[in-house]
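Apart from one protein chain that is not included, each protein chain of the complex appears where it belongs.
So, chain A:
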Amino acid sequence: MLPVSHCTLDHDGCVVCSDAGIPLRVVSIEGDDALCEDSAGNRASVALELVAPVRVGEILLTHGGVAIGKVEPDAPYLVPEARATEGRTR
């Protein structure tokens, strides 16, 4: 499973309407495009210009075949504000 979200290339519905951002791991790079893989092993070609430079292994946020962001591997995924509730039950 890639961090970020459950969304994969199998995503049902329209990528645009759902404002889908699909996290994909870079497998190989050729020029301005990369072969990328989702958490289910599906592969797709992704345009890299908007997030360059990119390295193999990085995780990109992709939308309609174009990378629009990078996932920071060390970013906390629960913001501190919300984290305060972790483990607390009432």
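Worth pointing out:
Basically, a contact is a pair of C-beta atoms (placed from the backbone, for glycine too) under 8 Å apart; a residue touches a chain by one contact, two chains touch by 3 or more; residues count from 1.
Please note the rule applied: contacts and distances are computed from a predicted model.
Here one chain is missing from view; checked against "ABC transporter ATP-binding protein", "ABC transmembrane type-1 domain-containing protein", "Ferredoxin" or "[NiFe] hydrogenase metallocenter assembly protein HypD", UniProt names that protein "[NiFe] hydrogenase metallocenter assembly protein HypD".
On the side of chain A, the interface with the absent chain consists of residues 1-7, 12-21, 47, 49-52, 61, 63-66, 68-69, 71-79, 81-82, 85-90, using the contact rule stated above.
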